[in-house]
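A single protein chain has been omitted; all remaining protein chains appear in their positions.
Here is chain A:
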């Protein structure tokens, strides 16, 4: 394993670690009465932002209250992600291309499961609207956006990666480069 590859792995690991102190995802809401916007930030281990206000508004359409306690994910995510990052480090230290591939596969799986889980939560929030709610949403369902923007009544909801998410994503790209970048051309760079 070339120094270049190992450097990439180390940088990638550093980027991954930002997930512990930067928010990963960001959901923003904007409406005429809220020009300053309401937001919810998703972290590796919890939620922050205007959750009370968002809950207050969601009750009009009968959406379940969002509560951090309902997400068991936040209890295990920091460990799973930590373990994954550790595999990455190990790959660099042991100069193991095998481990590197395991790590990459793990990261891909993590992303797929993560987004799948996120989608299911959103689906459940948007499709189990209380039939007694004051405002009936057309078709009684509303799928919040997984990525990008969507309009609901007076609100525009936007769902985008936050700083931590972007850095972790960048880390993932570096891992991909480490694996797929032709080694002989990388030797030109290193020497």
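Everything below uses one rule, namely that a contact is a pair of C-beta atoms (placed from the backbone, for glycine too) under 8 Å apart; a residue touches a chain by one contact, two chains touch by 3 or more; residues count from 1.
Everything that follows uses one rule, which is that contacts and distances are computed from a predicted model.
Think of the chain that is not pictured: of "Sec-dependent nitrous-oxide reductase", "Cytochrome bd-1 oxidase subunit I", "Amino acid ABC transporter permease" or "Glutamyl-tRNA(Gln) amidotransferase subunit A", UniProt labels it "Sec-dependent nitrous-oxide reductase".
Within the whole complex, the absent chain has one touching residue among A:65, A:86, A:115 or A:147, and that is A:65.
Per the touch definition above, the residue from A:133, A:160 or A:179 contacting the chain not shown is A:133. The chain not shown here is touched by just one of A:18, A:53, A:96 or A:156, and that residue is A:53.
In the full complex, the hidden chain is touched by chain A at residues 50, 52-53, 55-56, 59-60, 62, 65, 67, 130, 132-134.
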